[in-house]
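Note sheet for the following structure.
Every protein chain but one is kept in place in this view of the complex.
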Amino acid sequence: MGNTAPDDGLLALQAAVTRRRFLQRLAMTSAFGAASAALLANCSSDGDEGAPSTGAASTDGAGAATTSVEGSGTLEGFRVVGFSGGGTGKPLAELRIATQAPGAIVPGFAFDPGETVVRRLAWNSLVALDNEGNPVLADAESYTPNADLTEHVFTLRDGLQWSDGTPYDAQTYIDSLLYRLPLGGIFGPSWLVGMNDVLFNGADPSTLGYEAPDPKTLIFRSTAPVPFIERFLASNGDFFPIPMHLFADADSSEVLASMSDPANFVCNGPYVITENSPGSIVYERNPRFSSGGPAGVADRVVTTVFDAMRSSQSFNAFRSGELDVVTVGANDIPSVQADADLSARTTQIVWPNYNMVVVNHNREPLGDPRVRTALHLAIDRKVLAESVLSGSALPMEGLLSPGYEGYDPDFRAVDVADPAAEAQRLLAEAGFPGGEGFPELTYITQGDASFDLISQTLIGMWNDVLGITVKLQRLDPASWFSAVITPEDVAEWGDLADAPWPAAFRDPADTFPDLLYFGGVVYHHNWTMPDDLLARCEAALYEVDPVVRASALAEVNAAIMKELPIIPVTLLNDIQVRREGIAGQFAAYGSEFYGLRHVSAE
Amino acid sequence: MSSIESAGLSAGRVPATLAPIEIARRFSHRRIALVSAALLVLIVVLAFSSDLWLTRDYADQDPLVRNQPPLGDAGLLGTDQLGRDLLARLMFGIRLSVAAAAFGVLVQLAVGVPLGLLAGYRGGWIDSVAMRSVDVMLAVPGLLIALLIGMNIKEQVASGSGAVADVLRSIDRLTAGLTPVFVVLVVFFWVSMARIVRGETRVVMARDFVRAARGLGAGPFRIVVHHVLRNCIAPITVSVALLIPVTMLTEAAMSLVGVGVDPPRPSLGVMIYEGAQQINSFPYQTLVPSITFAAVVLLVGFVGDGLRAALDPTTEQGR
Partner (left out) sequence: MSANGTIARRVGRTGVVLLVVYAITFVCVRLTPGNPFAARAPRALSPDQQARLERQFGLDDPWPVQFVRYLFRALSGDFGVSYAHQGEDVVDVIVARAWPTMSLVGAALLVGLVVGVPLGVAAALRNDSWFDHLLSGVSTLGVAIPVFVATPVLVIVLSVYAGWLPAQGWDGLISTTAIIPIVVLALEPIAVTARFTRASMIEVLRSDHHRTARARGLARRTVVFRFALRNGLVPVTTITGLQVAGLLGSVVLVESAYNVPGLGKEFLAAITARDYPVVMAATLIFAAVIVVANLLVDVAYARLDPRIRSA
């Protein structure tokens, strides 16, 4: 994979690899889905607003969704659309939620949905996320960037300590990163001074632009203006501190194994783990919590481990009273709609997560932009999102997700009155009238109910509108990963495949480069972005002025989408139901933008 | 994974042989078995001729008639979550499941029987190797290995390069995507049959009339065909009947773990699994294929019981 990227594409390559783990997990777990008109009508008393929920806590947030989309000129725009914050703040004795098995219970050793939940509850970094999903200072008591946003100074609080009473300071932060670097788990960020050299050229880690001049001060130096560093730090496990007094002179495996016993578990977040078994992890308050940021409303959090979020299994556990909040999969949304009681306790969370279709431009006739456009126009996204996926997805046409500056829900890559007719016309123009003579294409999809629904609907629509045959090949997620993301032959891996995409994940500067530089570093569409577009893209991503940034990004998005290197299809929209007496919401998956700590009593 | 039901068959009894016409006569006197056989034939004929009498294809989607219940305006069995006709899918599903079952039978007859005959007839190291292989296969956690095999084959078909992948791809085209299932059947389904036939062969070989025939200079082929095989017909038939449901369940389990046929093609297993995703909202989508599956298994069971009785001269006639 690396050999496709020229040297100066290192930044992109490296940013891209940071995504793979996430993509794989996403591939395994996510359901993609959208705000269904039907659900809105059912669940909302003020449907015009687009507010799906009747919970006191969530109405505001969903309303803000629309506003933040329209007024996308501020950094606030990066906020997740539809995030509705965390309830009333009234204390809650116990909260029972669904989770997935964490790969590790210490940040920076694994990254998966289960680990993120552990990190949200038991760990703190310099910055945390508040009820609205915005960064607030946690271990840090102040943040001071320089004028051009390339030097970022964080001052730490006094009296920071681990749950076993051991104090820690800025040096612990530095040591934690350096300790994990050689373990192969740290991959970025690419904008940190010296990081690329350390990762790819074996440079001395002490050259990193990450310093602790004194125990209370941490400095990050970046190669470009980084206006989003607070959000980055709140969500990136690599920069969380770990209890170095345990790790320093020990083998990491042994410490991790010992910490999996609650008696030896040491953390710095608002909760500590008190029970840890393969089926469940229980958290209780950390009596030595010394950091800032939200401390959590529930006194005790019981997480039950499921194979997949949004499954009928967890929904039935909710219905039989074993869970307090649950995210409902597309298949079970009709059951929620049929139940007035449940519908009234529904929240909608729009995720900056796409499902797209990656197209291999090297395979004829997919190199022809008319063919790609025909494929794009033949998809009736409204039917897919609202009807097939029961509203667990929103139609999407561009690369910018909600929350990104420049996002426009009404953006159309190709704006025509009759998309189907235009699709047929373009296909005929490309030499395949009515699909005649068009080769049979192969679509590599993943063995997961929601991917099946989307991919089968797509091939049905392509067949109906264009008269072409696309054959589905379903693989298990890891095989899909090796066939699509790390194929032996990058240029000839296949025709079409699922392309789940966590837009705006971690570091918003990475999205365009990951997807589009140099033939597609993650998804091998084998399309190379023209130099002038590339320059505009970089300029837009590192633009500090939010207004300029928004319009520049919107223009770049429109220019890229003219070529349709990759076909966006839907955007994830979680439908969450909660037990009576519960307010607020939690993230079923990822939690990058959601405070798990924010569910409270009604 | 397949040996449970047939294990007790080779208890060492050798039923006296009955003439085929006598077997047919005895079978025809068993009403339940006869009716079951007729129904099975009817189901198979309906399934394989469904293109002639159905107006919709199994893959035709219609978003306007999604999740329509059975016996409504949207066809006899209603539609699934993509608005596809469940009756058309059921018929196609039966075809694939019948194909899997037929292939399972073929593996037993074409691999299991000759191997059992050879091991039983020749004895010696061939017998040892065959029987130790049987031991190993019986100890393998079948579903788990089936899953690994299925993953490998699917990946080869989807994106492999080289001769093996090409061969697998053309097989996959011929078998409507059942390749992983077929390979798993080849790997596992010879085992119990080989064991049974080998046991019977050894018993028969030790009997006086075979010794006599050998003494009179009969060749191995003649002995195997005339004496051994004839005596094995009963256990072979019963074993085949018993393993048909196991074959279909194997296909279903592989679909469940994602290594069965590719969508949108349905097998009964795929339909049961896809429907089970919807069980909270639209239970009929899994109940219809489940009931069909259970009915087919039941009918095969009755036919098997009938055959066993007809083949066993010690059972009394009647009914």
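Letters A and B mark the chains in the order given here, with residues in each chain numbered from 1 onward.
The criterion applied here is as follows: contacts are C-beta pairs under 8 Å (C-beta built on N, C-alpha and C of every residue); 3 or more make two chains touch, one makes a residue touch a chain.
In this text the structure is predicted, and so the values were computed from the model without any measurement.
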Please pick, from B:Ala24, B:Leu148 or B:Ala212, the residue that touches the omitted chain in the full complex. B:Leu148
Across the whole complex, the chain not displayed is touched by chain B residues 1, 3-5, 7-8, 11, 32, 132, 135-136, 138-145, 147-149, 151-152, 155, 245, 249, 252-253, 256-257, 269, 272-273, 276, 279-280, 283, 286-287, 290, 293-294, 297-298, 301-302, 305, 314, 319
Chain not shown, touching residues in chain A: 1-2, 13-14, 17-22, 24, 28, 101, 103-104, 106, 108-111, 184-187, 199-200, 237-238, 252-257, 260, 277-280, 304-307, 312-314, 316-317, 319-322, 476-479, 481-483, 485-486
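What we mean here is this: only the chains that are shown with their structure count from here on.
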Give, as an integer number of Å, the spacing between the C-alpha centres of chain B and chain A. 45
Taking the touch rule as given, give the residues of chain B at its contact with chain A in the complex, in rising order. 59-61, 63, 66-67, 81-82, 151, 154-155, 157-159, 161, 257-259, 262-264, 274, 277-282
Footprint of chain B on chain A - complex, ascending: 312, 315-316, 331-335, 338, 380, 383, 387-388, 442, 444-445, 447, 449, 452-453, 455-457, 459-461, 464, 471-476, 479, 482-483, 487-489, 493-494
